[in-house]
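Input: a single structure, listed below in structure tokens.
A single protein chain has been omitted from the complex, and every remaining protein chain is retained in its original position.
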Amino acid sequence: MTALLKIQNLSLEYRRGPVRAVRDVSLEIHPGESLGLAGESGSGKSTLALVLLRLLRPDEARVTSGRILFEGKDILTLPEPSLRALRGGPIGMVFQDPFSSLNPVLTVGRQIEEVLEIHAGGRNRPRALDFLDQVRLPDPPRIYAAYPHQLSGGQRQRVCLAMAIAGGPKLLIADEPTTALDVTVQREILNLLDALRRDLGMAMLLIAHNIGLLSERTDRLAVMYAGEVVELGPTAQVLGAPSHPYTQGLLQSLPKISKGSGRLPALPGQPPDLRRLPSGCPFRPRCPSAFDRCVQEPPRLLALEKSIRSVACHLRHGTS
Amino acid sequence: MELLKAEGLTKSFPVEAGLFRRAAGGVRALDDVSFSLEAGESVGVVGESGSGKTTLARILAGFLAPDGGKLVWEGRPREFFSRNAWAARVQMIFQDPSASLNPKLSVQTLLAEPLRQRARWDGLSIPRGPALVQRIEEALVEVGLAPEARLAYPHQFSGGQKQRIAIARALAAGPRLLLADEPVSALDLSIQAQILNLLADLREKHNLTMVLISHDLTVVRQLTDRVMVLHQGKAAECGPTAGVLAAPQSPVTQALLEAVPAFLR
Partner (left out) sequence: MLRLYLRRFLGNPLALAGAVVVLSLVALALASPWLSPTDPLQQDLIHRLQPPSPAHWMGTDDLGRDVLSRVITGARVSLAVGGLAVGIAVLLGTLVGVLAGYHGGWVDAVLMRAVDVLLCFPTIFLILMVVAFLEPNILNVMAVIGLTSWMGLARLVRGETLSLRERDFMLAACGLGLSTPRILGVHLLPHIVSPIIVAATLGVGGAVMTESALSFLGLGVQPPWPSWGNILTVGKDYLHIAWWLSLFPGLAILVTVLGFNLLGEGLRDVLDPRLGNE
């Protein structure tokens, strides 16, 4: 199956510094698939989300290499009108804070209709109401007439989702869609995302810093660290039997209800400062299994033998 | 020995409306909340936004006065204690260390203040010069930071390191009760365990009583002996942490538990 979205060797740097925020990242998303992207601060996951639709200002950041192919066409070289047609249409995006994603001085209905105007041929109240219904908002006419500040956080995020699906997306990018919400609401929104994905047949890129959230919602999982993908594979396998020392250390350190209150095996050190990366593997300072090759040579993301999983670690790929 | 007892705490925040901003009803942040703390215990307060847990934390810390109900410390009512006397007993760690550490002040200044205050409260001579520096360095080492950190400013540290500084600051005041308001929520996952371990270690070392406010049940399970679940200002369930989480009675607790990914249960 050909990939819907293919990121090839993408590298990006922020001009202030300069800081290499994304380093040689290659990922694929297939139609209808859900790919989770996990990472902490400095991992580059949010930067990656933004660059997929070229939402970073050219004076702030620039792509230094690589391509982003959507249905075969490179997003990075698309002319403006085609790019605009893509944004909010075939590629939809939902952000972390629904309050700042919505225009406070326009009603919800007006904002959804704007999407329809641009991507679906014209303003259409019944269709807008239908989308509000699809995101499981009760009393769509009331929500339609409301302003963002009159809604709760969960409701606002549903409105953002409605706006995203109104464009008929083939791919939905959700960057920390639930982080700003209450835990019980988080679950509802994630369930909604699952349902929408199935009903509309969309692919999804779900980005979160809380790796646990991705566990039940994604088909495959990519773990990012210091701007690189360090592990990639089917979610259940990555979480059940992590291969990269970072993933392993991270998962072991998480408190779990079943663990009781014994001391947690914590990962030492802190997430890397992208301005001062160590030589070789960026995880090396914190890695319990680092050896001399790890200092000399940054590991590349390579497939594990006889597996659809990949990991960027010298330990796993032997000496070659 | 009972350290702190709360009986029937209530707190409302008025909602202003109309041209003259008169109080038009109010939001009941806390509604008849009662509990007691034994010395050395660690109690969790769990709930979502609007549950009242933050309001409760602020009242316990002394930043807010309740509208109704009583707060009793070792047998004496809250009113008995001055601002300073309460601060000597109860200190708080805030959620976001980037906001709770004054970015314009050096770590040295930030830690000197509580140390000097404590000396004042205890009636001891106030440490100065090299003696003060030594105490600050000891405080930093105790939370896992290098002594030289005292010369730096908060923005030069990572989130986890900042939270360590915040913990050092709170402990430097020598409190008996430590309030931790979502102490790891704003931190990267890979360092949450470090801070949780640190809190557990310090609690044991200083025999602290702790109130942990969190929405994250896994954190609560890790650090607390007992837990109280709040919902819309009222206590929904209360009991030993392991028991409550294993067999939740209240639908509120059940909903919170279901929100935890199966992977983390």
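Here the chain labels run A and B in written order, and each chain numbers its own residues starting at 1.
Here is the rule we use: a residue touches a chain if its C-beta (ideal position, glycine included) is under 8 Å from a C-beta of that chain, and two chains touch if they have at least 3 such contacts.
This one's a predicted model, so the numbers in the text were calculated from it and none came from an experiment.
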Touching the absent chain when the full complex is considered, from B:L56, B:I136, B:A149 or B:A173: B:A173
Option touching the unshown chain, where B:S36, B:N84 or B:Q134 are the choices: B:N84
Residue, one of B:A29, B:V43 or B:A61, that touches the chain absent here: B:A61
Touch with the omitted chain, as defined above, among B:E7, B:D67 or B:E113: B:E113
On chain B, residues whose C-beta touches the chain left out of the figure: 61-63, 82-84, 86-88, 91-92, 94-96, 99-105, 109, 113-114, 117, 121, 153, 155, 166, 169, 173
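Criterion: only the chains that are shown with their structure count from here on.
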Residues on chain A engaged by chain B in the complex (per definition of touch): 40-41, 182-184, 186-187, 209-213, 215-216, 239, 246, 249-250, 253-261, 263-268, 270-271, 273
Residue ranges of chain B touching chain A (in the complex, touch as defined): 48-49, 158-161, 188-194, 196-197, 200, 215-219, 221-224, 241-242, 245, 255-265
